[in-house]
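As you look at this complex, bear in mind that one protein chain is not there, while each of the others sits in place.
Note that the chains take the letters A and B in the order they are written out, and that residue 1 is the start of every chain.
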Amino acid sequence: MGTLTIGCFASLVGSKSLDFTLKLAKAAVDKGHHVNLWLSSNATIIGKAHQKHLKDYSHAEKYVRELLEKGVEICECEACALARGIQKTEAIEGVQWSAMHWYLAKIYNSDRVVHIGGE
Amino acid sequence: MADLRSQTPAETLDVLGRVCPYPLVMTKKALEKLSSGDILKVMTDAPASAEDSLPRFAEKQGFPIEIVKLEDKGYWELYIQKS
Partner (left out) sequence: MSVIDLGFIIQRPPYKSETATLGFTHAISYQVVDILLDDGQGVNPKVCIVGEGVLCCLSGQKAMENYGVTSLESHIKNALLVDLDLYVCKEDLERFGITEDKLIDAEDMGADKKLQIVPLGEIQKILNNTKHILAF
(Lines give C-alpha, C1' and ligand atoms only; values in the text may rest on other atoms or scores of the structure.)
Protein backbone atom coordinates (compact mmCIF):
# COMPACT_ATOMS: atom_id res chain seq x y z
CA MET A 1 0.00 0.00 0.00
CA GLY A 2 1.14 3.55 -0.63
CA THR A 3 0.98 7.06 0.68
CA LEU A 4 -1.20 9.69 -0.94
CA THR A 5 -0.94 13.36 -0.03
CA ILE A 6 -3.74 15.67 -1.09
CA GLY A 7 -3.47 19.43 -0.88
CA CYS A 8 -6.84 21.17 -1.03
CA PHE A 9 -7.32 24.90 -1.45
CA ALA A 10 -10.97 24.87 -2.53
CA SER A 11 -13.85 26.30 -0.52
CA LEU A 12 -16.89 24.80 1.19
CA VAL A 13 -20.23 25.70 -0.41
CA GLY A 14 -18.19 27.43 -3.07
CA SER A 15 -16.66 24.63 -5.01
CA LYS A 16 -17.42 20.96 -5.39
CA SER A 17 -13.69 20.34 -5.51
CA LEU A 18 -13.69 20.19 -1.72
CA ASP A 19 -16.33 17.47 -1.74
CA PHE A 20 -14.26 15.59 -4.30
CA THR A 21 -11.22 15.90 -2.05
CA LEU A 22 -12.99 14.28 0.87
CA LYS A 23 -14.37 11.49 -1.34
CA LEU A 24 -10.94 10.85 -2.82
CA ALA A 25 -9.34 10.71 0.63
CA LYS A 26 -11.97 8.23 1.82
CA ALA A 27 -11.60 6.04 -1.28
CA ALA A 28 -7.84 5.91 -0.82
CA VAL A 29 -7.90 5.13 2.90
CA ASP A 30 -10.59 2.49 2.39
CA LYS A 31 -8.25 0.79 -0.06
CA GLY A 32 -5.63 0.64 2.65
CA HIS A 33 -3.44 3.55 1.63
CA HIS A 34 -2.10 6.09 4.09
CA VAL A 35 -3.53 9.52 3.35
CA ASN A 36 -2.36 12.99 4.33
CA LEU A 37 -4.68 15.94 3.75
CA TRP A 38 -3.38 19.52 3.74
CA LEU A 39 -6.06 22.22 3.97
CA SER A 40 -5.10 25.71 2.94
CA SER A 41 -6.78 28.92 1.87
CA ASN A 42 -10.58 28.61 1.91
CA ALA A 43 -10.42 24.87 2.65
CA THR A 44 -9.38 25.63 6.23
CA ILE A 45 -13.02 26.25 7.09
CA ILE A 46 -13.74 22.53 7.16
CA GLY A 47 -11.40 22.05 10.08
CA LYS A 48 -13.70 24.15 12.24
CA ALA A 49 -16.17 22.37 14.49
CA HIS A 50 -19.91 22.98 14.71
CA GLN A 51 -20.60 23.21 11.00
CA LYS A 52 -24.28 22.95 10.26
CA HIS A 53 -25.26 20.04 8.02
CA LEU A 54 -27.59 21.46 5.38
CA LYS A 55 -29.16 19.12 2.86
CA ASP A 56 -29.20 21.77 0.18
CA TYR A 57 -25.50 22.49 0.31
CA SER A 58 -22.18 20.72 0.71
CA HIS A 59 -21.23 19.80 4.24
CA ALA A 60 -17.96 18.51 5.55
CA GLU A 61 -17.63 18.05 9.31
CA LYS A 62 -19.11 14.56 9.36
CA TYR A 63 -16.73 13.41 6.63
CA VAL A 64 -13.74 15.10 8.25
CA ARG A 65 -14.43 13.26 11.51
CA GLU A 66 -14.80 9.95 9.65
CA LEU A 67 -11.49 10.47 7.91
CA LEU A 68 -9.76 11.24 11.21
CA GLU A 69 -11.17 8.05 12.70
CA LYS A 70 -9.80 6.10 9.76
CA GLY A 71 -6.32 7.46 10.44
CA VAL A 72 -6.10 10.16 7.80
CA GLU A 73 -3.73 12.90 8.89
CA ILE A 74 -5.47 16.22 8.38
CA CYS A 75 -3.59 19.44 8.85
CA GLU A 76 -4.67 22.97 8.18
CA CYS A 77 -2.73 26.10 7.46
CA GLU A 78 -2.60 28.16 10.61
CA ALA A 79 -2.10 31.44 8.73
CA CYS A 80 -5.09 30.83 6.45
CA ALA A 81 -7.26 29.84 9.41
CA LEU A 82 -6.29 32.79 11.60
CA ALA A 83 -6.77 35.20 8.69
CA ARG A 84 -10.36 33.94 8.50
CA GLY A 85 -10.93 34.39 12.23
CA ILE A 86 -10.80 30.69 13.00
CA GLN A 87 -9.17 29.98 16.34
CA LYS A 88 -7.29 26.83 17.18
CA THR A 89 -9.70 26.17 20.03
CA GLU A 90 -12.48 25.90 17.46
CA ALA A 91 -10.79 23.16 15.45
CA ILE A 92 -12.27 19.69 15.14
CA GLU A 93 -10.36 17.50 17.58
CA GLY A 94 -7.63 15.69 15.74
CA VAL A 95 -7.13 18.27 13.02
CA GLN A 96 -3.54 19.50 13.20
CA TRP A 97 -2.47 23.09 12.76
CA SER A 98 0.81 23.84 11.08
CA ALA A 99 2.35 25.71 8.18
CA MET A 100 3.10 24.96 4.56
CA HIS A 101 6.30 23.09 5.21
CA TRP A 102 4.07 20.32 6.66
CA TYR A 103 2.62 19.86 3.17
CA LEU A 104 6.04 19.74 1.52
CA ALA A 105 7.33 17.28 4.12
CA LYS A 106 4.37 14.95 3.54
CA ILE A 107 4.87 15.26 -0.23
CA TYR A 108 8.49 14.21 0.23
CA ASN A 109 7.39 10.90 1.70
CA SER A 110 4.44 10.27 -0.65
CA ASP A 111 4.03 7.97 -3.57
CA ARG A 112 1.34 10.14 -5.15
CA VAL A 113 0.29 13.75 -4.73
CA VAL A 114 -2.95 15.38 -5.80
CA HIS A 115 -3.01 19.16 -5.55
CA ILE A 116 -6.52 20.57 -5.73
CA GLY A 117 -6.18 24.28 -6.21
CA GLY A 118 -8.34 27.16 -5.15
CA GLU A 119 -9.76 30.10 -7.03
CA MET B 1 20.84 26.71 30.25
CA ALA B 2 22.12 30.27 30.15
CA ASP B 3 19.49 32.96 30.59
CA LEU B 4 19.44 34.23 27.03
CA ARG B 5 16.77 36.85 27.61
CA SER B 6 18.92 38.74 30.10
CA GLN B 7 21.75 39.10 27.60
CA THR B 8 21.93 41.80 24.94
CA PRO B 9 20.99 40.39 21.54
CA ALA B 10 23.35 41.05 18.66
CA GLU B 11 20.36 41.51 16.40
CA THR B 12 16.59 41.88 16.74
CA LEU B 13 14.35 40.49 14.01
CA ASP B 14 10.80 41.81 13.90
CA VAL B 15 8.55 39.48 11.90
CA LEU B 16 5.30 40.59 13.49
CA GLY B 17 2.47 40.22 10.99
CA ARG B 18 4.46 37.82 8.84
CA VAL B 19 3.47 34.19 8.61
CA CYS B 20 5.07 30.98 7.46
CA PRO B 21 7.38 30.60 5.71
CA TYR B 22 8.83 34.03 6.43
CA PRO B 23 9.50 33.93 10.19
CA LEU B 24 11.80 30.93 9.87
CA VAL B 25 13.28 31.89 6.49
CA MET B 26 14.16 35.35 7.80
CA THR B 27 15.46 33.90 11.07
CA LYS B 28 17.78 31.57 9.16
CA LYS B 29 19.05 34.47 7.05
CA ALA B 30 19.63 36.61 10.11
CA LEU B 31 21.50 33.85 11.94
CA GLU B 32 23.77 33.30 8.93
CA LYS B 33 25.12 36.79 9.41
CA LEU B 34 25.85 36.36 13.11
CA SER B 35 28.94 34.97 14.78
CA SER B 36 29.01 31.97 17.07
CA GLY B 37 27.78 32.92 20.51
CA ASP B 38 25.65 35.82 19.27
CA ILE B 39 22.01 35.97 20.28
CA LEU B 40 19.21 36.74 17.85
CA LYS B 41 15.97 38.08 19.28
CA VAL B 42 12.93 37.26 17.14
CA MET B 43 9.54 38.90 17.61
CA THR B 44 6.67 36.94 16.10
CA ASP B 45 2.91 36.71 16.51
CA ALA B 46 2.51 33.53 14.45
CA PRO B 47 1.79 30.64 16.84
CA ALA B 48 3.03 27.91 14.50
CA SER B 49 6.33 29.73 14.13
CA ALA B 50 6.77 30.57 17.81
CA GLU B 51 5.71 27.23 19.23
CA ASP B 52 6.71 24.80 16.53
CA SER B 53 8.89 25.63 13.56
CA LEU B 54 11.37 28.02 15.21
CA PRO B 55 11.99 25.78 18.26
CA ARG B 56 12.30 22.73 16.01
CA PHE B 57 14.82 24.53 13.85
CA ALA B 58 16.86 25.63 16.86
CA GLU B 59 16.81 22.15 18.33
CA LYS B 60 17.92 20.60 15.06
CA GLN B 61 20.80 23.06 14.79
CA GLY B 62 21.74 22.62 18.43
CA PHE B 63 21.12 26.31 19.15
CA PRO B 64 19.95 27.17 22.67
CA ILE B 65 16.57 28.89 22.56
CA GLU B 66 14.37 30.66 25.04
CA ILE B 67 10.72 31.43 24.25
CA VAL B 68 8.78 34.14 26.05
CA LYS B 69 5.08 34.56 25.43
CA LEU B 70 3.93 38.12 26.04
CA GLU B 71 0.21 37.54 26.61
CA ASP B 72 -0.62 41.21 27.08
CA LYS B 73 1.12 42.17 23.85
CA GLY B 74 -0.09 39.24 21.78
CA TYR B 75 3.26 38.05 20.52
CA TRP B 76 6.29 35.96 21.39
CA GLU B 77 9.92 36.86 21.85
CA LEU B 78 12.39 34.12 21.00
CA TYR B 79 16.04 34.31 21.93
CA ILE B 80 18.23 32.05 19.82
CA GLN B 81 21.94 31.69 20.43
CA LYS B 82 24.05 30.70 17.48
CA SER B 83 26.53 28.06 18.48
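In this section, a contact is a pair of C-beta atoms (placed from the backbone, for glycine too) under 8 Å apart; a residue touches a chain by one contact, two chains touch by 3 or more.
Here the structure is a predicted model, which means the values were calculated and not measured.
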Footprint left on chain A by the chain that the document does not show: 7, 9, 40-41, 99-105, 107-108, 110, 112-113, 115, 117-119
Contacts of chain B with the missing chain: which residues? 20-22, 24-25, 28, 53, 56-57, 60
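Basically, only the chains that are shown with their structure count from here on.
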Cα-centroid distance, chain A relative to chain B, in whole angstrom: 30
So in the complex, the part of chain B that touches chain A is made up of which residues? 19-21, 46-49, 52-53
Where on chain A is chain B touching in the complex? 77-79, 82, 88, 97-101
